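Please read through the structure below; I'll follow up with questions.
Complex shown without one protein chain; remaining protein chains in place.
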Amino acid sequence: MEKLFSAVWYIEPITKDFYQQMTINRIIYSGRTKYQEVQIIDTPTFGRCLILDGRLQSSELDEFVYHEALVHPAMITHPNPEKVLILGGGEGATLREVLSHKTVKEGVMIDIDEELVNLCKKYLPKMGKKALRDERARVIFEDGLKFVKETNEKFDVIIMDLPEPLEGTPAEPLYKKDFFEILNSKLTDDGILSSQIGTTCIGAYDLFTTLTNTVKKAFPIARPYEANIPSFGGSWGFIIASKKYDPLRIPEREIIRRIRERGLKTRFYDHKTHKAILTLPKFLRNAIRREKRTL
Amino acid sequence: MEKLFSAVWYIEPITKDFYQQMTINRIIYSGRTKYQEVQIIDTPTFGRCLILDGRLQSSELDEFVYHEALVHPAMITHPNPEKVLILGGGEGATLREVLSHKTVKEGVMIDIDEELVNLCKKYLPKMGKKALRDERARVIFEDGLKFVKETNEKFDVIIMDLPEPLEGTPAEPLYKKDFFEILNSKLTDDGILSSQIGTTCIGAYDLFTTLTNTVKKAFPIARPYEANIPSFGGSWGFIIASKKYDPLRIPEREIIRRIRERGLKTRFYDHKTHKAILTLPKFLRNAIRREKRTL
Amino acid sequence: MEKLFSAVWYIEPITKDFYQQMTINRIIYSGRTKYQEVQIIDTPTFGRCLILDGRLQSSELDEFVYHEALVHPAMITHPNPEKVLILGGGEGATLREVLSHKTVKEGVMIDIDEELVNLCKKYLPKMGKKALRDERARVIFEDGLKFVKETNEKFDVIIMDLPEPLEGTPAEPLYKKDFFEILNSKLTDDGILSSQIGTTCIGAYDLFTTLTNTVKKAFPIARPYEANIPSFGGSWGFIIASKKYDPLRIPEREIIRRIRERGLKTRFYDHKTHKAILTLPKFLRNAIRREKRTL
Partner (left out) sequence: MEKLFSAVWYIEPITKDFYQQMTINRIIYSGRTKYQEVQIIDTPTFGRCLILDGRLQSSELDEFVYHEALVHPAMITHPNPEKVLILGGGEGATLREVLSHKTVKEGVMIDIDEELVNLCKKYLPKMGKKALRDERARVIFEDGLKFVKETNEKFDVIIMDLPEPLEGTPAEPLYKKDFFEILNSKLTDDGILSSQIGTTCIGAYDLFTTLTNTVKKAFPIARPYEANIPSFGGSWGFIIASKKYDPLRIPEREIIRRIRERGLKTRFYDHKTHKAILTLPKFLRNAIRREKRTL
């Protein structure tokens, strides 16, 4: 008799017809907070992974790509980001990247789920534990929608680090045109916003183009871009929405200077990456041009 | 966007073209002893499961079927089993069933893998912990092949509770005709042996018929039988090999009497089950009749 | 670089936490009739398989077990079955087994789905094509519920060969106590009914025990039994409901005589199998005894 191999797998639907599966060493945590199901698993391929409501959100292997791609293009486009708001950002890695810019005096992180943040501190300490304790950090456990509507503060940069707008989830109302307009009003006159906006994989980029179109209605400058996040199943989309500065017009030497002056230590992002990721392939540019839908 | 469900799965090949997969709550243990890979997982379908070298060996849900089917037909066929040898039997459940017969004065369990037995005591205590501490139990950590060849003891019943004879595993030489003949010589004159001998699923019962034929060469009476073990992927085969008593000729009322006198508490086995499981469907009887191979 | 194997798989949920998967050689047909989704696939493990609404219904490898188990215990229990009604039975294999009894003068098969029957004739000709053309066969394409309610005919044997009563499917109302009572009234005074009633796998036999209890309310004699159908994921339950004859009380020699006289050629069923499959393991007998639910 031949020997066959059994294994323990994490299987995640990317779409209903396309799944990815990875072997697991260990299930580190599995439970429910007040707001969502949380799983933290350890895998040979991606290291420790955070899974919320059955969607992989961060892996040790490639979270640096996601978080640098989400944070730095917007932050570097702003000449002097001092006050930054993060919506979501549970494991603290977005806060970590934000605070790595020396210009930042205050990083306000609004996450609805305190239990989740504590689980991440315990089980994913490399990702954001240190940042969550930084004296420039202000971490508030509250509904982001509520906070934004009620606050009188203005921010230089706002970063949305939220799950995709699945039906019935708390994230759903945060990706609407109305909400982007409210966010616009909470930015300083030269303020910038960035957000993840879904996969850019061919055949599956409807959310990406729809959200790009939505953001365009609420901001004078809207620049979609993408980065490869293998643990998310491929290329992933982001957007910079800006009131004044255009990330495509900032000179390369200025990016180099800002990175140096702010003391950024990066693995994914630099002046070359900045330009390259903001240049989408032709078919995506065309798909965005043709897109009429908004959320 | 529609919500899709990800999950953690244990996937096991039954054959190279037929797998079964079950969701997992928790990986309780995953490691290697000196002899084998061991995984203990907790599943919604089967409760805690013991997996050795990538093959599910015991589940909380249905181990009672496997262990009662392995032990009781042979034990009940013998009028007075006092001394019983178990080869293998890591988690102690076979010993538990053997010791549940009040006639038994000594249950000798030979398992090569002490670490495994300790892991089972710790993580699967319901299965055999109590039996392993019974004063009638003698647990020896040694190679079963070596023990059997060297011992001068004789046994009323020998029960083989070993993994399938995969190439290159320690179990491989223990399923050969030569070894069954040695086992025969270690039984008392009215001794009985039982063993699991592989799946009886249609299209996959080659090992079952081959081992049945092999055992027939070494014993005057050989009675194959089967029971449903869902966690093993379906119906599973066993055999009773006997020097004197025929399990098919023991009267129903005698089975009832022995069960009562010995104080057996069973969930799967009784006089009705005894007769039914020893009656294979016609195609299996024919396949056994046609079988010429031996191991 | 190591070589890894990809494959095409059919993956079917047995329950939401337990799936089975088999490799596929070929998808022979995939489409929808007016009533259901139909797939016919060719697999190395089971040969050609018929899948209705995502549930495997018949495989070349083991359909003989299913159809012999469904038909013969009831037919043999009846001393002279001349007129037989089949509800469902799309691929014709139940009709084939019914007509194999020489006593039968008329086999009436009521299937709602003519397209399905034609697809089976074309792609699964071995299963029932010949029977569907037999001059004793009367095949009617109509809703079984309607036919039974309206007919004035009486039958010696009625065989239900329907999918499981999933919510919202046409099969759902056919497994209710009320309908079993109507069926009772369409049987002759010594008539017998048989039906599949779901898996008997441990931990998943709720439908089996509930339907057994339901049938008991509608018939004086109700005998549940089981057979291993690997392509269905393990042991499968059936029931005989009878107005006069008890399948447990028919002498072995009488079964042998009837099989011979009626010219049955079987692979699974004979007098030994008859007795064995009608003897459930102890835990199933207990589960049936404790069952209070009905449908």
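Each chain gets a letter, A, B and C, in the order it is written, and its residues are counted from 1.
FYI, a contact is a pair of C-beta atoms (placed from the backbone, for glycine too) under 8 Å apart; a residue touches a chain by one contact, two chains touch by 3 or more.
Only a predicted model underlies this, so the values are computations on that prediction, with no experimental measurement involved.
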Displayed chains contacting the withheld chain: A, C
Residue, one of A:C201, A:A222 or A:I288, that touches the chain absent here: A:C201
Given C:E82, C:E164 or C:E254, the one touching the chain that is not displayed: C:E164
Residues of subunit C (touch criterion as defined above) contacting the omitted chain: 1-13, 15-16, 21, 24-27, 30, 39, 41, 51, 53-56, 164-168, 207
Absent-chain interface as seen on subunit A, which is shown: 9, 11, 15-23, 43-46, 61-62, 65, 200-204, 226-228, 230, 233-235, 266-270, 272-273, 275-277, 279-283, 285-286
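Please note the rule applied: only the chains that are shown with their structure count from here on.
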Graph class of chain-chain contacts, one of line, ring, star, complete, other: line
Where subunit B and subunit C are represented by their mean Cα positions, the distance between them in whole Å: 32
In subunit B, residues with contacts to at least two other chains: 9, 11, 15-16, 21
